[in-house]
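Have a look at the structure that comes next, please.
With one protein chain removed, the remaining protein chains of the complex are shown where they sit.
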Amino acid sequence: MRCAYACGSNDHRLARRDFLGGLGGLGTLAGLGLVTGDLFAFLRPAAAKQMAAEQKRVLVINMHGGLSQLESWDPKPGTPTGGPFRSIPTSVPGTHISELLPKTAGVMHHLSLIRGLNTSEDDHGKGAYLMLHGRRQSPANDIPEIGAVMARTLESSDGNGLPGHIKITAGGGGGRGNDAAYLGPRYASISLGNGNPPQYATRPDDLSAEQDARRQNLRRLANERFLSRRRTAMTDAYTYTFEQALRLMEQRSVFDLSKEPEQDHARYGAHDFGRHCLLARRLLENGITFVQVSHSNYDTHNENFQFHLEQMGEFDGPFATLIQDLVDRGLFDSTLVIVLSEFGRTPGINQLYGRDHWSKAWSVCVGGAGVQRGAVLGKTNEHGTEVIEGQVDHGNLFHTYLSAVGLDSTESFDIGGRPVPLADPASKPIREILA
Amino acid sequence: MQTENPAIDAKLVHVAEQWPHDHPLISCRFDPTGRFLFACSEDSTIQRWELAGKTRTPFAGHASWPRDVAFTPSGETMISCGYDDSLIWWETASPEPKPVRVVKAHERWIDGVAVSPDGRFVASAGSDRAVRLWNIADGSPIREFTGHAKHVYSLLFHPSGEFLLSGDLGGQVHQWEIATGKCARTIDATGLWSYNGGQAVDYGGVRSMAWNADATQLVCSGLREASNPLGAVNDPFILRFSWDKGEKLRGHVVADVKGVAWNAAFHPLGFLVACSGGSGGGWLLFWNADDDQAFHKFQLPNTARGMSLHPDGIQVATAHHDRHARISRLVAKPA
Partner (left out) sequence: MDGRYGRWTVAIRAAVLGVMGLGLGAGRAEEPLHIRIDRIMDAAMVGGPMGQASDSEFLRRVCLDLTGRIPPVGDVRAFLADPDPEKRVKWIDRLLDAPEFVRHMATSFDVMWMERRVDKHVPGAEWRQYLHASFAADKPLSELAREILSADGADPARRPAAKFFLDRDADPDLLTRDVGRLFFGVDLQCAQCHDHPLIDDYHQRDYHGLLAYVNRSVLFLDPKDNNKALLGEKAEGETAFTSVFTKESGSTGPRLPTAEEVEDPVLAAEDAYLVKPGKDVRPVARYSRRARLGEEIARGDNRAFNANLANRLWALVMGRGLVDPPDLTHLENPPANAILLDELARDLASRGFRSRAFLRELVLTRAYQRSLSAPTDWRPVVDTASAALIELEAAYQASDGERHAARAALDKESARRAEREASVATLRMAVRRCESARAEADRASRDAAAAVAPVAAELANRRADMEAVASAADATAKAITALQTETELADAASRIQAVRDKLTAAMGPLEARVAGLTATRESAAASLAAFDRALDAARQALAAAVAPFAAADSACTGAEARFRDAERRWMVARRKRDDAKLAAEWKTILDQGPGGAEKPLFDERLARLEERWTRQSALAPLKPLTPEQLGWSILTLSGAVDRHRREAERERKQRTDAPSDPAELAREIEKSIFAKLEGDLAEFVRLFGAGPGQPQQTFFATVDQALFLDNGGAIRAWLAPADGSVTARMLAIEDPSGVADELYLSVLSRAPSDAESAAVREALAAAPDQKAVIVQELAWALVASTEFRFAP
């Protein structure tokens, strides 16, 4: 296992200075409850406004099971590994993608492709982990998922009361995920089952609005009296959550897909993925920092082509529509969009017309905040069996995502006085893809 | 099984010949005269073998994988369909075959092609869910049959020439009136389809259809028990319907074979032949009309992807992933 600290770089000395400095000053507060961020975030309205202005968002679309790069971002038509699908030109001269993505091809000039990905991990769980964490899993070193990292680092300090880390799931939902590691539950994902609002966000029927208002006032009075005796970062953070809760309840419609106009429902389609993309647009528009949508399932060991025909057909429309909408609504430049999977699929076609797990040479698609438009980075050989140019891995991608939203990916979190690096200190961003 | 012709006995089935190609094969058909075997290949060609001389001739013209071929009753003209959204007309016996006519018939995939009994029309269907009728003489569009909700896999004309049947991924078999384009009825073959919630995928469908000798019965081939669609865990399955009522008569199954029944055909002697391919390898399967269980199964050297029954009732051709077409014979091995 690699160590969690910035091994072998100057970051040590830097981190150390901050760290010691921290101990002298706010470090003590951090020790007290690690809520310094919360406290000062809303004690300084000026700073809050400034941050809100530069608010960045992140959308991750997770293609469950292992999307075939050959049937999507890196087609090899007319070769023994290419399969039956042809490639089509896109809005970016010279860039071709699979014919299964005609609508996406039309918005390609907003997006960029990374075709030199080699993550050397063919296990579903481990592959998904390293793509979402930027590092390999290691029992002794539990680290937060990208959503938690983004929710923490991009937190909008105007406190809109909405959770910053949302995963849209097909059903159920409402609960808090366990994906924030040392960043703490505040940044753990809230899952929204098909647009149900978060758990407990609905006032009980037997409690009228004015009754609630009345008891909330009694609560505030009680707090005032107590806080005059003792006020700390913790008390501030706690009382603040009740104001957040009220604001969230007011904004419950943010999670209510039925509030979107009929024609948009039509444009996105009636199936789950279409509706989830529309919900993602709604959430991002309402200032939610990180939204993750999943599309299932691409683990096509059997009839890879039939299944990709169906699944890509479902993906293409809503995805292209979402990209275009984000552009049209002026959100795209501040929203990092990532289409990832746990790995790609084998160039070799098996006897079941299937493709198996393949992490040696595959692709992801990125766009929006901080990344180039219409770029293609990295190259695989004629049959797509190897990366021959611009090879990168999950560590580089994670650094790149952070850099794209304006963070210094070599920086560290201060976790109770311990500096913990945002991304694998042994890796670095892909400069060429950054805008 | 008992037959009047003692020479033919499904239980005697054996692989008599295997013809190599340099790419995996997808499907195969004998021409009506029984002179040639045609096989679609992953190299986007159609390969023609002359049974007599076993000479192999490539038909190059499709821009992607060809999926299937159909012949005019005389066998003079062959029409192929492919994943390049095109129908291509060919001279079946041409020494140097070239596309005679190319028609962009659909968007993306064409899975089904069939020629009307009178040889005037060719029908096509595919992933755009459309079923279309074309004039064989000039390739002009005649009619479109709309109503499928899912990818259409297979086509079959009624011998009377009045109706066209089309079967889709969802297990819906629509019966279209050629004359009016109306959907006369829909036969429910949804037993061949399933939706897997965990994997969020539709799977199965009507992979092929066939008539019995007097067209009183229809069979639809495919799969069932798809516990893991993405992992090819499913059993071959054939549904038998009565034509007059469109009712399900029987579901034909076989023990201990995992796969898909890609094609099914009635042998002139009345028993049912199908090929199965998939995670369980390649098989030739045989059923009597009155039994659910197959009375014989024969394992082929490699997974099978397509099957065709020779007019002589003795030879059965199969197309394989291991780059071979194979001829099996339903008679005793020569001593």
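Going in written order, the chains are labelled A and B, and every chain counts its residues from 1.
In the analysis below, a residue touches a chain if its C-beta (ideal position, glycine included) is under 8 Å from a C-beta of that chain, and two chains touch if they have at least 3 such contacts.
Values in this document were obtained by computation on a predicted structure and should not be read as measured data.
J.: Determine which of the presented chains are touched by the chain that is not presented, and list them.
T.: Looking at the entire complex, the absent chain's contacts are A.
J.: In the complete assembly, which of A:60, A:168, A:192 or A:233 touches the absent chain?
T.: Once the missing chain is taken into account, the touching residue is A:233.
J.: Go through chain A and note every residue touching the omitted chain.
T.: Counting over the whole complex, chain A touches the hidden chain at residues 1-8, 12, 15-16, 19-20, 23, 25-26, 28-29, 31-35, 38-40, 43-44, 138-142, 161, 163, 175-176, 178, 180-182, 184-186, 188, 190, 198-204, 206-207, 211-212, 214-216, 218-219, 221-223, 225-227, 229-235, 237-242, 244-246, 248-249, 416-419.
In this section, only the chains that are shown with their structure count from here on.
J.: Could you please state the distance in Å, as a whole number, between where the Cα atoms of chain A are centred and where those of chain B are centred?
T.: Spacing between the chain centres: roughly 46 Å.
J.: Given the complex with chain A, which residues does chain B contribute to the contact?
T.: Residues 23-24, 42-44, 63-65, 83-84, 108-109, 127, 151, 198-202, 229-232, 277-279, 302-303, 321-322.
J.: Which residues of chain A touch chain B in the complex?
T.: 65, 77-78, 80, 84-86, 99, 170, 272, 296-297, 299-303, 305-307, 309-311, 313, 349, 351-352, 354
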